[in-house]
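What you see is the complex with one protein chain gone and the rest in place.
Which chain is which? They are A and B, in the order written, and residues in each are numbered from 1.
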Amino acid sequence: MIPVAFDYARPRSLDEALGLLATHGEDAKVLAGGHSLIPAMKLRLAQPKVLIDIGGIGDLRLINQQDGKIAIGALTTHYEIESSDLLKQSCPLLPEVAGKIGDMQVRNKGTIGGSCVHADPAGDWPAAMLALDAEFEVVGRNGNRTIAAKDFFVGMLTSAIGADEILKVIRVPATAKSAAYVKFAQKASGFAIAGVAAIVDKQRKEVAVGVTGVAPAAYRAASVEASLRGSDLSSATIASAAEKAADGVDPLSDIHASAEFRAHLARVQAKHALELAASRG
Amino acid sequence: MKLAATYTFDSPPEKVFAALLDPAVLQKCIDGCEKMEKTGEDSYDAHLKVGIASLKGSYIGKIRIEDKKPPESFTLNVEGKGGPGWMKGKANIRILPKENGTELVCDSEGQVGGLIAAVGSRLVEAVGKKMSDEFFRKLGEHLKA
Partner (left out) sequence: MVMTKEEQVEAAQGYVGRAMKRVEDPRLIKGIATYVDDLKPPGLLYAEFVRSPHAHAKIASINVDNAKKLQGVVGVFTGVDLNDKVGCVPTAAPQPDGKSPLHYVLARERAYFLGHPVAVVVAETRAIARDALDLVEVDYDPLPAVTDPEKALEKGSPLTHPELGTNVAFRWSLPAGDVESAFKEADKVLKLRIVHPRLTPMAMEPRGCLASWHAGESSLTLWTSTQIPHLVRTLLPGMIHIPENKLRVVTPEVGGGFGSKLNLYAEEAVISHLAMRLNRPIKWIEGRRENAAVTIHGRDQIGDHEIAIKNDGTVLGIRTKIIADIGSYLQLLTAAIPTLTGLMICGCYKLKAAHTDVTGVHTNKMCTDAYRGAGRPEAAYIIERVMDFVASELGLDPVEVRLKNMPAATEFPFTTATGLLYDSGNYQDALKKAQELANWSSLLKERETARKEGRLFGIGLSTYVEICALGPSKIMAAGGWEWGCVRIEISGTVTVITGATPHGQGQETSFAQIAADRLGVPIEDVVVLRGDTASAHFGRDTYGSRGTALGGTAIVMSIDKIIEKAKTLAAALLKGNREQVEFERGKFFIKGQEKDYLGWGQLASEAYVAKNLPPGLEPGLEASSFFEPSNCTFPFGTHIVAAEVDRETGQVKIRKYVAVDDCGNQVNPLLVEGQVQGGITQSIGAALMERTVYDENGQLLTGEFMDYAIPRAEDSPEYVLGSTVTPSPSNPLGVKGVGEAGTIGATPAIANAVIDALSPLGVRHLDIPFTPEQVWRAIQKKGD
């Protein structure tokens, strides 16, 4: 349970952090809340020579609303999101997801940015980020770029962020009022075996459904969304559409849930998430 | 862990077969392969740095090519050992002619042990598939060039 020895740096600004990343390249790892990275280091699965602790960079910790979008700094903790009045008002899906992450201690330290960049296939955020079509603003030595959620979660434990880039801020629309996140948790770890974020747009008669925990990466349940386009969102329609929640993916399989059971839970959770979302807002 | 996958290439079977038995090609196509040392007829030590994202470990993989039946099939045997644990795999490769190219059928089974089995078991199958896909994608690129 002891990591390989490492050097530690605590930059005071994003520029300083980026400079350190450029200097050390592959030898360095960015540390946010630490609740994914430090366990990996303790197991020696990750052995960074330099830890760049960005925890002191105040710019990265914020929640505000601008131009109909809500900006959440990458270092905002799950707890800060869970308890944010602004978010409860303008994007209640996010506090709902945050409250289901891990436990209180994890929520006090873990950050939305760190969690998204880590891209655990069973992490909770990706389902909501995909459903919201969130935008990830990423900073590198050569400037900023914005990555759409659908391009951000590339694969298992792999996000689209470059090795020399740092996630700065995540933007989500301030319009998703009929939304819900339901989660069937793995009993030991608390991670999602099937976590579904559903957003219902009652005006446009469209839904967005993000699923995590089921496949090697989180995904949008496109077949479910197609089935419900223009529909009346009755229980029967939802139930029938939810049957497609595992279409087109290769579900993961382990001792906690076989691929078959995971696919089944995806359907069950999709149904519940859609019903719950439809009943709100 | 068992995997079955099929890949297609535009090149003829003989070319695919030859490429697969060329250590230089193997090194190019195996992601994270830093060095391939020939240790005997049809056997090599591959120095690998594999994993996902930043969770990479260093392994030495002993590769043996067996049951060569050119240009149709062979078996690839790999035994890897490293800090995070060990792995052992066997892949039966069948190379079949197809109109305008080759169809390659890969039937593999593998086992892992040590730390990776203990903490990563849910990912092992997916990682295996990913590595397999990556390898054959790179092979395809190499063959086109």
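Everything below uses one rule, namely that a contact is a pair of C-beta atoms (placed from the backbone, for glycine too) under 8 Å apart; a residue touches a chain by one contact, two chains touch by 3 or more.
Predicted, not measured: the structure shown is a model, and the values here were computed from it.
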item: Which residue of A:88, A:109 or A:264 touches the chain not shown here; value: A:264
item: From B:8, B:39 or B:111, residue that would touch the chain that is not displayed; value: B:111
item: Interface with the undisplayed chain - residues on chain B; value: 83, 85-86, 88, 111-115, 117-119, 121
item: Chain A residues that touch the omitted chain in the full complex; value: 1-2, 4-5, 44, 184, 186-189, 254-258, 261, 264-265, 268
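Following the convention adopted for this analysis, only the chains that are shown with their structure count from here on.
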item: Where chain A and chain B are represented by their mean Cα positions, the distance between them in whole Å; value: 32
item: Residue ranges of chain B touching chain A (in the complex, touch as defined); value: 51-55, 57, 83-84, 115, 119-123, 125-127, 129-130
item: Contacting residues of chain A [partner chain B, same complex]; value: 29, 40, 43-46, 48, 118-119, 121-122, 155-158, 216, 250, 252-256
